[in-house]
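A single protein chain has been omitted; all remaining protein chains appear in their positions.
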Amino acid sequence: MAGQPIRKPTRLEPWQDAGQTPYVRIEKVTKTFGDFVAVDEVSLSIYRNEFFALLGGSGSGKTTLLRMLAGFEQPTEGKIYIDGVDMAGIPPYERPVNMMFQSYALFPHMTVEQNVAFGLKQDGVAKAEIRDRVAEMLAMVQLSAFGKRRPHQLSGGQRQRVALARSLVKRPKLLLLDEPLGALDKKLRERTQFELVNIQEKLGVTFIVVTHDQEEAMTMSSRIAVMNHGVIAQVGTPTEIYEYPHNRFVAEFIGSINMFDGRVVSTEGDQVLVASEEAGCELLIAHATPAPAGSPVSVAIRPEKIALSKEPLAGGDGRNQTTGIVREIAYLGDVSIYLVQLPTGKTVRVTAPNVTRRTEMPITWEDEVTLTWRPFAGVVLTQ
Amino acid sequence: MKRFGFLSWALLFGYAFLYVPIALLIVFSFNESRLVTVWSGFSTKWYAELLHNDALLDAAFLSFQVAAVSATLSVLLGTCAGLALTRFGRFRGRTLFGGMITAPLVMPEVITGLSLLLLFVAMEQWLGWPDGRGVTTITIAHTTFTMSYVAVVIQSRLAGMDGSLEEAAMDLGARPAKVFFVITLPLIAPALVAGWLLAFTLSLDDVVVASFVSGPGSTTLPMVIFSSVKFGISPQINALATLMVLVVATGIFVASIVMARQERQRKRDEQMAIQNG
Partner (left out) sequence: MRAVLSVLVSGLSRIGLWGRGVVVAIPYLWLLLFFMVPFLIVFGISFSESIIAQPPYSSLVEWLTDEDAGTSKLQILLNISNYFRLGGDDLYILAYLNSLRIAAVTTLMCLAIGYPMAYAIAKADPARRGPLMMLVILPFWTSFLIRIYAWIGILKGNGVISNLLEWVGITSGPVEILYSDWAVYIGMTYCYLPFMVLPLYSTLEKMDPSLLEAAADLGSRPFKSFLSITLPLSLPGIIAGSLLVFIPAVGEFVTPELLGGPDTLMIGRVLWNEFFANRDWPVASAVAIALLLVLVIPIMIFQHVQGKQAEAGR
């Protein structure tokens, strides 16, 4: 996965601070189109200066929610407050919000400068000031030389930057971005991810981004809301979402996961002991939310948290370890993905960095291996 | 597919079917004799006669007037209709409105003509206007049925346009009317021109509706052609036909050259962008 951009060491986490009022408040918003429920009683608080991501697959309702924030759709039920003001019935041209469209929506019959100046013209800003601000924006996105060109004379990446400049020139407090990196190729995408984060921090604008790309969300955002069929599955920082998923959906949606079904044997403080037939062993999970004995749960363990070894583990109480046979190895250069089949038939996915070179790999197909993991590697899920 | 197979022959036959009659018209407009079927020598006398045919020229002038006015009105109304049907979502009475817009596309002309005439007669009885039938009534009638064609053209152009352009403009602070005039209108301009030309042609070509709703002194060109054709062949008509075909062909030729040039320029711009990007 792409590395995280360098952030300032002391990170503000306004959502933790009880004294902070959210800049955007979405309260029990529902949107129905006839019989179809696109957004189902969603509530969300987004704070100033956040880089917030709405992450989900198609049909998850994320785009509908964004459009309601922009004013292109009205909620069927519920309220939306931006900066404390109720947005009910307020049309898009009267909201303190700007949007960057997935298709960029650049006006084809206007030059780059005219596109960027458009929003300022609507506000009746003086000509001289328009000129200055447009020049400032174009410089920021490194397109100063392209001012007189028309959209069809620009490449995809350049068009995206014009769209960005156009949406930021009015210095909105809130910027909505609909799949901003979708149309870019991989290299450009990585570069633009960094640029977006830097611009956001420099200008102090709150960004709300809609994306289906988890890597994008994890890289750029301060917090992510994972959406599924119109409801929010979980809201949290990238770390929280990845390491502590609240339910199966989030666990399976982000990255890869191994799920072991079992029953709770006992609970001691925040340590939960689960017996799993699938895993062929007992799993002891630390820092887990307690669950009553006997209840059916799933234990979710990330592939990189499982250790692979050809030698059986000496000692141990048989917990958090099991054996299996290596069926598939996918060599990715920096890591290898092993698919290990347990005697119970279950396939476990393990990722291990290639510390040694490929030709000197100790583990190969059909090897019998021992899988082990630490107690705090797993998460107990009841949903 | 270089093979000259069945499809190519079918295409050729189709084009021959369409164009041979027109070609014959043109050829025999230069025929010396009155017979339109036997060639007896080259002559341009029919063109000379045509230019002195006052009745025909008056009718032509009237037709052009009516066509120009009705085409303009038609574009105004048709654009409103096309806009409403494409962009306004569901509004009360939309089904009826949609029905009234698409019905004239297939309505037999005799019904349209009869119904409009009866309307004008009734209106004259009750309201005193329109005072007799003439240019006004023909113009109103033509506007009414060409408006549907314009609406269809506008609708298809609007549907093919990226809707997010208008949303982006609104998002940047422009009110709906401003969005229409500054963003939508420039982008659908070609469709407006096409619609105008279509309405103009339809109006210029109509004989049935005009026959119903015209009055004394307001004979249109198609009506003159129709009555003279009913009595048999007249080489003047051939001459007129040739002139019309010439004008149309020139117009289309010029238009396609202009469009091809624009297309080439656009491709060049895109290439340049890809190289520089």
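Some points to look at:
As written, the chains take the letters A and B, and residue 1 is the first residue of each chain.
One rule holds in what follows: contacts are C-beta pairs under 8 Å (C-beta built on N, C-alpha and C of every residue); 3 or more make two chains touch, one makes a residue touch a chain.
All values reported here derive from a predicted model rather than from experimental measurement.
The hidden chain, counted over the whole complex, makes contact with B.
For the chain missing from the display, the contacting residue among B:48, B:189, B:252 or B:274 is B:252, taking the whole complex into account. Against the chain not displayed here, chain B makes contact via residues 1, 6-8, 10-11, 13-15, 17-19, 21-22, 24-25, 28, 35-38, 76-78, 80-81, 83-86, 88, 91, 93, 97-111, 114-116, 118-119, 121-122, 125, 140-141, 143-144, 147, 151, 155-156, 159-160, 175-178, 181-182, 201, 204-205, 207-208, 211-212, 222, 225-226, 229-230, 233, 237, 240-241, 244-245, 248-249, 252, 256.
Criterion: only the chains that are shown with their structure count from here on.
Between the Cα centres of chain A and chain B there is a gap of 55 Å. Across the complex, chain B meets chain A through its residues 162, 164-165, 167-175, 178, 183, 186-187, 266, 269-270, 272-274, 276-277. If you check the complex, the residues on chain A that touch chain B are 70-72, 91-93, 97-99, 101-103, 105, 107-109, 118-119, 122-123, 149-150, 152-158, 166-167, 170.
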